[in-house]
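This is the structure, below, for whatever I ask next.
All protein chains but one are shown in place.
To keep things simple, chains are lettered A, B and C as they appear, and every chain counts its residues starting from 1.
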Amino acid sequence: MSNSILEGETAGFRQTESAAGNVTVVMSMQQALNRALDEVLAENPKAVIFGEDCGRLGGVFRITDGLQSKHGENRVFDTPLAESGILGMSVGLAMAGFHPIPEVQFDGFAYPAINQIVCQIARMNYRSRGTLPMPITLRVPSFGGIRAPEHHGESLEALFAHVPGLKVVSPSNPHEAYHLLKYAATRPDPVIFMEPKSRYWQKGDVDAADGGSPEGAKVQREGRHLTLVAWGAMVARCLQVAELAAEDGIDIEVLDLRWLKPIDADALVASVRKTRRAVVVHEAPLTSGLGAEVAQLITQGCFDTLKAPVERVTGFDVPYPSGDLEDEYIPNIDRILFGIQRVLEYRRG
Amino acid sequence: MSNSILEGETAGFRQTESAAGNVTVVMSMQQALNRALDEVLAENPKAVIFGEDCGRLGGVFRITDGLQSKHGENRVFDTPLAESGILGMSVGLAMAGFHPIPEVQFDGFAYPAINQIVCQIARMNYRSRGTLPMPITLRVPSFGGIRAPEHHGESLEALFAHVPGLKVVSPSNPHEAYHLLKYAATRPDPVIFMEPKSRYWQKGDVDAADGGSPEGAKVQREGRHLTLVAWGAMVARCLQVAELAAEDGIDIEVLDLRWLKPIDADALVASVRKTRRAVVVHEAPLTSGLGAEVAQLITQGCFDTLKAPVERVTGFDVPYPSGDLEDEYIPNIDRILFGIQRVLEYRRG
Amino acid sequence: MDTLPLPDDSTAAAPPTPDQLRELYSLMTAVRHLDISAVAWQRQGIIPGYAPELGQEAAQVGSGYAVDTSRDFVFPTYREMGVARAMGVNMVEYMSTHKATWHGGLYDPMKSRLAPIQAVVAGSVLHAVGWAHGQTLDGSDGVALTYFGDGASSQGDVHEAMNFAAVMKAPVVFFIQNNGWAISVPTERQVAGGCVAGRAAGYGMPALQVDGNDVVAVLDATRHAFAHCRAGNGPVVIEAMTYRRGPHSTSDNPGRYRSLDEERDGAGEDPLRRFRERLLSEGLADEPFFAQAQASAATQAEDIRAGLEALGPRPGSEMFDLVFQETTPVLQSQAASWREESEHV
Partner (left out) sequence: MDTLPLPDDSTAAAPPTPDQLRELYSLMTAVRHLDISAVAWQRQGIIPGYAPELGQEAAQVGSGYAVDTSRDFVFPTYREMGVARAMGVNMVEYMSTHKATWHGGLYDPMKSRLAPIQAVVAGSVLHAVGWAHGQTLDGSDGVALTYFGDGASSQGDVHEAMNFAAVMKAPVVFFIQNNGWAISVPTERQVAGGCVAGRAAGYGMPALQVDGNDVVAVLDATRHAFAHCRAGNGPVVIEAMTYRRGPHSTSDNPGRYRSLDEERDGAGEDPLRRFRERLLSEGLADEPFFAQAQASAATQAEDIRAGLEALGPRPGSEMFDLVFQETTPVLQSQAASWREESEHV
């Protein structure tokens, strides 16, 4: 990992007042997440944060920076280096009435904990017939794009979304990050919170007072000709693509899926019924990726209006590569534009 | 688990000679798998079988019955009770030139080994630039239908199929079981071999001499009006459905997908270009299941000829239930027929 | 390995009174009877499967009896029927798991202080550590008691749990029933070093290895361990050496991997008979008492059988309703189409 990625922002927030009188603050996603956690700890005495290096260090991405010194070692603490242990312990804490907010240090290190996530966290409410809820908010710095070592650039959303009993969400910008984390961390059910680590240091406006609905998908850009569906770090890229396409007169709608489970099928269908064309973009490998589900939901709901099969622009069916090749792997602007072109130029055979 | 399920067949095989002169033998899938493993051990001195209770007991499903006493304790052995250990050890054995054929006792107990499967087995060839191949054939008794305890009825194919570096296959009858296992267990790459445990004791013809191509999908029944796509235990059910539908004059093609990774998209497209309608059936939960991938591949390849969106008849987005409810959960004949009906009756809006 | 310095409050680990000893005997008798009955019910088709605990009555009843259900919490595997019984769990609701009614059982874990039945080997050992650490965070004095087998001790989760518990000084009792077998694999091919208790020292934890067929020894060890935990001294390992006298489950055929001679040698003395002789010789119980215990056990088993037979399948809608506390639109629509299609038929 390059050093710059991990350097926190220390300056104060810049505030502006909107027309509606709401105060928006410019901050990075790291700051937004940190603030959300700070507030969750303050509001819920049963909320506890733990994981590898979450305490004194404040996390390798500084998302929990300062929280231990502010809220104490009982609320924010380091665990030994064992992900199954961290998640298994979360189950017990939830059974004891806590709201655990564990962190897995990087996406790829959720795998050692999958057994506890799938067989325990996701099922305990069901197994116990609703008497042992699992209000666990698992934060996972996710996705690629930072030239990191192996296993530090994985996209596990298709796996998580397939597991009954889990909910999965990923924010695309600081505003979403703040509101979605506050929402997720106050739910009575397990939520996997996938943070797009390549966006941690990008700044954006956060309106803390008005988040809009925290549920479902969100149109981040309206358009008429084609819908780009994305989540996490790919939303910003799709917005860039939409700007470029606009120069060619192509008016693209960008739908930020946000919730990867449950998926907001209504929003998908509403958007594509309007645009009649869709491309779904994700970093994960193509086969059995979440793009297939998205495409099928669109096809199911828009079969009679679709002008072309839904296109998928995704990572390849190869292990996430080392830094030198990651730009070849992650959908880049060109590949997304090619996908759009294929859809626009599609002619029935 | 009811006792009858685990009772092996001890009688000799019934042989018949086909028109082409091939000798077909009637045996159960348990017998076919056992014979395949026996032959693999005999043909490859580097093949080793191990797992929990695989040795002396011959496996809880008796798939490795008699192999330890025949081939010795160095070739077929019991391990301590730790799935990550079993799979992690497989990596080292493969690096030392062996062809490990580990068993995970039940589908749900693959989860503790997911880290070794995804991060190690699936990537070692890539990581080592092709110098450390992983010829590992992981047998996983899979899917539901036997009124078993929790975690004994899981369908992990969507997870496995999403992992770059794995190949995944599932046989639907004794003949397929024999040939696909012999093929899988002689490949230089990791193959997850998902055995439909509810079919272990069903008998069928096995033509050991002629297996046909071990690659790709296979049409198990030809038809003109609609394609049912399935794998594992659902193939037999779909064949039953096809018989019932035939009584109503509906001529259904049943495509046994066999390989869940890589998926034979050509076969899917060829079949549905002919029938113009498709329903995909699986036991796993709907969302982000492999049915989405299958549906999208069909839609992509047959968009201009499809008469209706591909329908999915699957398990629900709920944890696999206890025996009393499993018939409500697993796609039953009625639910598949309803799915067929929806496709046949689809009218553009 | 075999000593545990008694904490100050040593009355908490007082030896059982004669009444308690008789109660222990009655409980063991009831457990033995229910266990044998359940195997019969499986043969009769009343339940599809069962995991007998035959031979482990002393280990289970002795330890379960030590639990204070006003503050402790217990994490069972799939074989802790005797623990459940000793804790006073509703046995029809408990046995419903073996009727394939509901995986975790129908009993209320919060009220029973018994976590749902756990089919993942070693699956809940870490839960106990988390629950116990919750006691520390809350300043409460509950103790977590987690059961697992010699086979389970091989799982990575057990190591993580022991290490977490010892690092955090969590009030957990790790209770291993070393019954000699993990399905077909004997302890000597499973547990390097020969015993699980021997691992505790490596974590700086005390361990007690007890004769698991001696109910009083088990109770005593468990009470000591609870007192130790409650005094804030951190986790304890108890390894109860016992024997799985029956098959692994009603699907298993031990004849394939152990001989009757081996069984006889390995099993040692029957814990129930042994306890009975002790009570007799100490003059704490007599034949009429034993006969009465036996009769009561039979009645209880009959009641449980009747309860199980009366138990209908759970409504299919529970599949959908019990997934989340807050359901989702997708689940609601799946439930709706399930309802429609099943009513339609």
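Criterion: contacts are C-beta pairs under 8 Å (C-beta built on N, C-alpha and C of every residue); 3 or more make two chains touch, one makes a residue touch a chain.
Because the structure is a prediction, the values reported are computed rather than measured.
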Contact residue for the chain not shown (choose from A:Gly72, A:Gly97, A:Pro149 or A:Gly212): A:Pro149
Selected from A:Pro190, A:Gly223 or A:Pro321 as touching the chain missing from the view: A:Pro321
Candidate in contact with the missing chain, chosen from B:Thr24, B:Thr64, B:Asn125 or B:Ser142: B:Asn125
Sole residue of B:Leu37, B:Cys54, B:Leu67 or B:Ala82 that reaches the chain not shown, by the stated touch rule: B:Ala82
Residue in contact with the excluded chain [from C:Ala192, C:Ala291 or C:Ala306]: C:Ala192
Touch list for chain A against the chain that is not drawn: 1-3, 5-6, 52-53, 55-58, 60, 78, 80-82, 84-85, 108-109, 112, 147-152, 286-287, 316-319, 321-325, 328-329, 334-335, 338
Chain not shown, touching residues in chain B: 48, 74, 79-80, 82, 84-85, 87-98, 100, 115-116, 119-120, 124-133, 135, 164-165, 167, 187-189, 262-263, 265-266
Those residues of chain C which, in the complete complex, touch the missing chain: 154-160, 162-163, 165-167, 189-194, 198-205
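Simple rule for what comes next: only the chains that are shown with their structure count from here on.
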Innermost chain, where centres are averages of C-alpha coordinates: B
Centroid distance [mean C-alpha coordinates] between chain C and chain A, Å: 40
Centroid distance [mean C-alpha coordinates] between chain B and chain A, Å: 33
Intercentroid distance (Cα basis), chain C paired with chain B, Å: 35
Junction residues of chain C, two or more chains touched: 102-104, 120, 156-157, 318, 323, 330-331
In chain A, residues with contacts to at least two other chains: 84, 115, 119, 126-127, 164-165, 262-263
